[in-house]
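The other protein chains are all here in position, but one chain of the complex has been omitted.
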Amino acid sequence: MKRQIPLLLVLVFGIFMIFQYFVPHESSEWIYEFFLDWIYIIGIFALALGIWSLIRVSYDKIKYKKPNWQYAVITLAGLFAMILFGFDYGRHFFSAEGLSNYMFRAFFDYILIPIQATMFSLLAFFIASAAYRAFRARSLLATLLLVSALVVMLRFNPYFGPIGPYLEQTASWLLNVPNLAAKRAIIIGIGLGMVATALKVILGIERAYLGKD
Amino acid sequence: MKFKMLLALILLCFVSAVSGFGQSAEEIMALPDSMAMAPPAPPSNVRGVDTDNDHGHSITLTWETSPDDGAGLNNVIGYKVFRAESPDGPFIERALIPSGGTGHIDVGAKEKDANDYLPDHVGFYYKVRAITADSLIYAESEVFGPVQSYGQWFNTGRVPVLVFVIFFLFVTLFFIQKAKGGANLFVRRLAGIEAVDEAIGRATEMGKPILYVLGLGTAADIATIASYTILGRVAKKVAEYQTGLIVPCYDPIVMTVAQETVKASYMDAGRPDAYYEDMVYFVTQSQFAYVAAVNGTMLRERPATNIYMGKFYAESLILAETGALAGSIQISGTDEIAQIPFFVVACDYTLIGEELYAASAYLGREPLLLGSLKAQDYAKAAAIIIAIIGFITMNFGIEAFKHLFYVSN
Partner (left out) sequence: MSRTMIILLALVAIVFAVSWAAKSASLDDQYDDYISRGFLITLAAFLTLSILSFLYKDNPFYKFAEHLFVGVSAAYWMSLGFWSTIVGNLIPRLSVTLSAFFKVPHIEDEYALYILPDKVSYFIPVVLGILLLMRLSKKAGWISSWPLAFIVGTTAGLNLVRYLRSDFIEQVSSTFVPLLVDWQGTGRFFSDFNLYAYGQFVTMLGNWVIFIGVLCGLVYFFFSKEHKGIFGGASRVGIWVLMITFGASFGYTVMGRISLLVGRLTFLFHDWLELIG
């Protein structure tokens, strides 16, 4: 029973959504929109589970003095401070104006944004080290990848003299033609994989996501 | 301050007045011409029907152009479409169509309180006005109506999708039946999948954990669902070998599902005692904060193997390079095409696109999953055959075949 109901729910809602796609009528559209809203709302409840997990893991680290437990204190401090500001303890207690709280904004602008942008910018270094890794590889496939990467990377390089324009042309051809072919093949494959997986889920063949009772 | 604003206001009035005078002056100048211009013949045969295959709130109009559009007096510059709830009006303008136009789809909002709400099951009257350069000279068609809009219960434009859904369902069910009946379904080698077992063995030897990253997908993404299955298999092996498992999550629902999956796998492996909830934990729902934390974990816990399966975005390379620099064996799989190159470069094994979806069948070797893999292959064969037929028909100038695959909105 515990096992059957979720599988039945998956089957019913899955089939409903497939039918819904072919029914343009307004009522089908409303239900579709409601369902998307519901998923969103359930997601927020789930976020509470997430935050709870974060708090518990950090708390355990501190309690059992696991390695680097001191940093868990910082996580919790940042978390609670930001929640407090978000709910704006004080003037606008419990109103959406918490989001415009001075400290909430400051934490966002001067902690979140700089770290986020810097993490993102690490990509510049990592793409260089990845290119180096590709350079060392000794196989036909790796060489193909490297050569085409080089052609595209150097396409605007002014130091190639007469072969410069050819490089540029080849690069743009690579990006327009084989790229399109390969992407299309991958997309068709992905589409089929998704359809097959979704079908397996709806039919209850794929049930790993439900765990076991 | 107020004085300045007042001054600006006066100036503005003055300027607009002058330009207004200018316009009327032009009109006066133009008057003799337009007086000479005869009104065009009106557009004829205005017809309206409910727009097909939609949710309602829309009426499709057609008409025949005025004889003076592009010929005759040649003074029609466009058509205005008017709508009213009674044949006597009041008519409101709904659209302006350039000359030569013979139709318009009058789409209204479905929300009752919206400005251009177009109710269903209400009779509307339409007329079309042929307009000229002179706003005073025009000709109107006869009023057509009443016409009602309503929603349909089946979108015939989507029939090709329905055909493929049914085809796919049957092929899948057929091969599942066949596989259940004991038919031996061959599956080729997939290096990335074979590496999973090897990698778990290595982790056990080294006494180090395995890091499994489900990506940034939501629980709704099919790639994430495929990833749960792979996680289930990995967790089972990990439980059997008694290796550690770390699963940091980005999405709380994904975390919940992953916890269930891992728990079930540990039970399956007969080691429920070895399972603890915090193997699978939530980090944060912020892309780069998540990456920062996973990177830290890689350098501190030094996992022997990192497995990335699911949806990945810009963080793919940050994760995979950090893992590579930390010396872990890395296996990845994603359906996010833009990220596949980075995984290919930085990981030891990469499941490309569809291979991610096939992986669960490989790891499970259950007839049901293998059957659906076979169905996938048949659909691919169908794709190839369709592409070839399409190519032949296109090259012989037959467009009809291509139209079979046209899906309307």
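Just so it is clear, A and B label the chains in written order, and each chain counts residues from 1 on its own.
In this text, a contact is a pair of C-beta atoms (placed from the backbone, for glycine too) under 8 Å apart; a residue touches a chain by one contact, two chains touch by 3 or more.
Just so you know, these numbers come straight off a predicted model, no measurement behind them.
*Asks:* Residues on chain B that touch the omitted chain in the whole complex?
*Replies:* On the side of chain B, residues 111-113, 158, 160-161, 164-165, 168, 185-188, 190, 219-222, 225, 253, 256-257, 260, 282-286, 288-290, 292-293, 295-296, 299-300, 338, 340-342, 344-345, 352-355, 358, 361, 373-374, 376-377, 379-380, 383-384, 386-388, 390-391, 393-395, 401-402, 405-407 touch the unshown chain.
One rule holds for everything that comes next: only the chains that are shown with their structure count from here on.
*Asks:* So, what's the distance in Å between the C-alpha centres of chain B and chain A?
*Replies:* Comparing mean C-alpha positions, chain B is 16 Å from chain A.
*Asks:* Along chain B, where are the residues that touch chain A in the complex?
*Replies:* Residue list for chain B touching chain A: 53-57, 110, 120, 151-155, 158, 161-162, 165, 168-169, 172, 176, 218-220, 222-223, 225-226, 228-229, 231-232, 249, 251-253, 255-257, 259-261, 263-264, 267-268, 278, 281-289, 291-292, 300, 314, 317-318, 320-322, 324-325, 335, 337, 340-342, 344-346, 352-354, 356-358, 360, 368-369, 372-373, 375-376, 379-380, 383.
*Asks:* Within their complex, state which residues of chain A touch chain B.
*Replies:* Contacts found on chain A: 18, 21-29, 39, 42-43, 46-51, 53-54, 56-57, 60, 67-68, 112, 115-116, 119-120, 122-123, 126-127, 129-131, 133-134, 145, 183, 186-190, 192-201, 203, 205-206, 208-212.
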